[in-house]
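Can you keep this structure in mind? I'll have questions shortly.
What you see is the complex with one protein chain gone and the rest in place.
Showing chain A:
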Amino acid sequence: MAAKILPVVKLATKVTIAGGALYVAYGSGLLGSSEQGSVALGKAKAAIPPAVQEWMKYFGLEAQLPTIPTVEFSPVQTWNSGVRKTISTLSEAPANAVGYTNQGFQYMKDLTKKEETPNIEGNSSAIRSGD
């Protein structure tokens, strides 16, 4: 008799636990709209640190966890500034290219002038010395 009832009891217990989990999840708005989800996340964030502290006190681990250092890093600001810099670089690229090209031409001109002038100076000194 007991052997026949036991599997039924086991199944009923399992169904009760699973049904209870589903009911709690639905009742606390975890399976609802996005507003309910964000509200539930806010509540969870607010509830976790005191719960962790209580559990630590219960287990006798009263040593405080090291506080997470607050890093002032905003991914949104970083992304936006990256986009702005990229677009400004792209918009200035043609003007910069022309400028660098002109600088390069000027540098080459100066180089060729420097190569020419030592020859002229060498010839003029040779003429003066009478060679």
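Note that a residue touches a chain if its C-beta (ideal position, glycine included) is under 8 Å from a C-beta of that chain, and two chains touch if they have at least 3 such contacts; residues count from 1.
Methods note: contacts and distances are computed from a predicted model.
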| item | value |
| --- | --- |
| Choices "glutathione transferase", "MICOS complex subunit MIC10", "Malate dehydrogenase" or "Trafficking protein particle complex subunit" - which one is the UniProt name of the chain not shown | "MICOS complex subunit MIC10" |
| Residue of A:L31, A:I48, A:I87 or A:L111 in touch with the missing chain, whole complex considered | A:L31 |
| Touch list for chain A against the chain that is not drawn | 14, 17-18, 21-22, 25, 30-31, 33-35, 37-38, 40-42, 44, 76 |
